[in-house]
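A single protein chain has been omitted; all remaining protein chains appear in their positions.
Right after this comes chain A.
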Amino acid sequence: MSRLEAKKPSLCKSEPLTSEKVRATLCVLKGILTSSYGPSGRLKQVHNGLGGCVCTTSQSSALLSNLPVTHPILKILTTSTKNHVSCFSDCGLFTAILCCNLIENVQRTGLTPTTVIKLNQHLLRLCTSYLKSESCGCRIPVDFSSPQTLLCLVRSIVTSKPACMLTREETDHISALVLKAFLLTIPENTKDRLILGKSIIVPLKGHRVLDSTVFPGILIEVSEVQLMKILPIKKSDAFKVALFCASLSGDLSDTGEGTVVVSSGVSLENAVLEQLLNLGRQLVSDHVDLVMCQKVIHPSLKQFLNMHRVIAIDRVGVALMEPLSKVTGTQPIGSLGSISPSSYGSVKDLCPAKFGFKHFLHLIPNEAIICSLLLCNRNDTVWDELKLTCQTALHVLQLTIKEPCVLLGGGCTETHLAAYIRHKTCNEPESILRDNGCTQTQLQLLTEAFCRALESVAGSLEHDGGEVLTDMKYGHCWSSQAESPSVVNWPDLLSRCGCGLCSSQEELGWSFLKTPPHPTAPQTCLPHEAIGSSNNLTLDCFTAKLSGLQVAVETANLILDLSYVIEDKN
């Protein structure tokens, strides 16, 4: 009856961004996000007063999914970040912070939304075309012949998540493992299209991080009792595998829409069990060594199979079905009748394994494109964080295969881009002015707002009270120790830039990020000898960052364009 109730009228507010409350909440959100950004970011503890677990994190995905926002404008901002993260896993905080900065800076300029949106779009186009162009000074091609760049990329991701609580040694270990796990999913011989396999993360909480390992093949968790029954496994060079997707529990399957009348004394259960045992006999006569079932196997059938030294594992679950069928080369069987011999598969080896208190059956395939990453960490909270980090890193590696280049991390891309945009709008404003129908002052104001927004993202990396600087030659980002003397010789204080590519040996000419800039063209050629030699660069995923930049500007444009908010109060 509730639908017959008259609807309440909605609430309509005009110019939502001018309201003080909205500005304040935006500011709070920005504060939360910026303080969590980067390797030295502060951790956030999110807990629900009404119960549920406590989440300690600095990652955007965990933070935003746990943070309830009520204002529709904030909702737009957080959903667009979450959507970005679900597509690319990385650069969520970058996107959200940039978006907040843009909204704040643009509002301060006081330009009309029409001009702002047109110019923002234009500047964004400048950025994307520069980042995609060959002459881009903050992009490095990935050399797949050496693991150095990829390892740097993974390490940058792992270090940027301080809530994992890893030591330096542990960081190196996890980075190497993740890279190894990724390499194991690449098939050896590909035809026309590269189809990557999958890394399955197996949890093992309460252990040292250094105990984490990676295995080719699949680890299936089994109970100790079950494992005892299986042991010892007879040795042979290959194991024949059957994988069932149909239930072997002996339940009556769907009997159709009509009525089934059963005479007394006739037991259908017996009939089905008989059928199952026949199936068992066929499996035994086909010399199957391992039977796995997504659902339940009837105890009698299990018993029968065990008697004939066939290993039976049930309740594998739907998530493992695809990897299992890939690893073993089986066709999931959906029939209880005759089985075509072509649907059997095989594994190279089968061995029991014990890690901590957990028992596993390890399936070692002939050709590995599926691997298991056994991930250990001290407690639940940090394990969850580490798992998210590893998933992010694996996803980023996949994206990097598609687009084989990386961007400089540590804020250098942002400052470099800002320098490029400033230079471009200062030296060639004619075309921009003509296309958008605005004045030189408007363009200058907005360029400043845009570049400042980018630079503040870089500035957010510094949390310990140090100064953030940029150099005049490469436009990279440098940060100094806190409480440095006022008059200093910068080369002594600064050793390396944010990404680690440039050293302070050269005379670069530094300036604070806060001071008014001098638009100089950033040098696009990189010290290339440095790329090869340096094995300690901070790098970012190209695809994720590019898309993050676009999403941030588009979302900011959207929010700035709002003239009304209509809230449905039903």
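Observations
Please note the rule applied: contacts are C-beta pairs under 8 Å (C-beta built on N, C-alpha and C of every residue); 3 or more make two chains touch, one makes a residue touch a chain; residues count from 1.
To be clear about the criterion, contacts and distances are computed from a predicted model.
Candidate names were "Acidic fibroblast growth factor intracellular-binding protein", "Bardet-Biedl syndrome 10 protein isoform X1", "WD repeat domain 54" or "LLGL scribble cell polarity complex component 2", and the UniProt protein name of the unshown chain is "Bardet-Biedl syndrome 10 protein isoform X1". Only one of A:Lys30, A:Lys44 or A:His84 touches the absent chain when the whole complex is considered: A:His84.
Residue A:Asn270 is the one among A:Thr167, A:Asn270, A:Gln481 or A:Ser495 that touches the chain not shown.
From the set A:Ser343, A:Asn366 or A:Ser503, the residue in touch with the chain omitted from the display is A:Ser343, counting the whole complex. Checked against the hidden chain, the listed residues A:Leu26, A:Cys55, A:Ile73 or A:Cys477 yield one contact partner: A:Ile73. Residues 4, 6-10, 12, 14, 16, 72-73, 75-76, 79-80, 82-88, 113-114, 117-118, 120-121, 245-246, 253-263, 266-268, 270-271, 274-275, 331-338, 340, 342-343, 547, 550-551, 554-555, 557-558, 561-570 of chain A touch the missing chain (whole complex, contact as defined above).
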